[in-house]
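Every protein chain of the complex appears in place save one, which is left out.
Take a look at chain A:
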Amino acid sequence: MNEISLMPEEQYRRLQQRNAADVKDLWDLLDQVKDPEVPVLSIWDLGILRDVERDGDHIVVTITPTYSGCPAMNTITDDVIAALKASGYDQVEVKTKLSPAWSSEWMSPDGRRKLRNYGIAPPEDAELDDDGLTPDAHAQCPHCSSRNTRRISEFGSTACKALFQCNDCNEPFDYFKKI
């Protein structure tokens, strides 16, 4: 029997929004802008690209930070402006929207796959503990797929990640936290 893959509602809504947009070409263009910390993911994949609007020559792009202190926001803003400028759009405004707060649920299915291939376990590769937080073991190793792993730090190389180590292949790896 074929498995029917279910897309979380938030992801479905984002996809609808992008497909229905009259500036679909701009969404596609911004899908090329990568997150500076995880360069395999675009800002679309990560879910921080929230909206694109066009009023004549004026483009308004709305982004949202993953974590309050995400130091990448300034770079992302510059990259968005540069990407649009390279395609001939000079009047670009980048707005930061805090609400609704970013959720790792917004990450695209493609983004999750790319993340795993890059060596970072996506949020769904660990079963959360009773408090809904990163567990202290068993996140799936993105290198050898073993579940025999342990958490070595609550926080990884960035606020959005925790650090794990695989007990089978011994490789350390980042786990993208669910929030």
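Some observations on this one:
Assume a contact is a pair of C-beta atoms (placed from the backbone, for glycine too) under 8 Å apart; a residue touches a chain by one contact, two chains touch by 3 or more; residues count from 1.
In this section, contacts and distances are computed from a predicted model.
UniProt lists the omitted chain of the complex under the protein name "Phenylacetate-CoA oxygenase subunit PaaC" (options: "Phenylacetate-CoA oxygenase subunit PaaC", "histidine kinase", "aminomethyltransferase" or "Carbohydrate ABC transporter membrane protein 2 (CUT1 family)").
In the complete assembly, the contact with the undisplayed chain comes from A:158, out of A:11, A:108, A:140 or A:158. Chain A residues in contact with the hidden partner, per the touch definition given at the top, are 65, 67-71, 98-102, 131-134, 152-159, 163, 177, 179.
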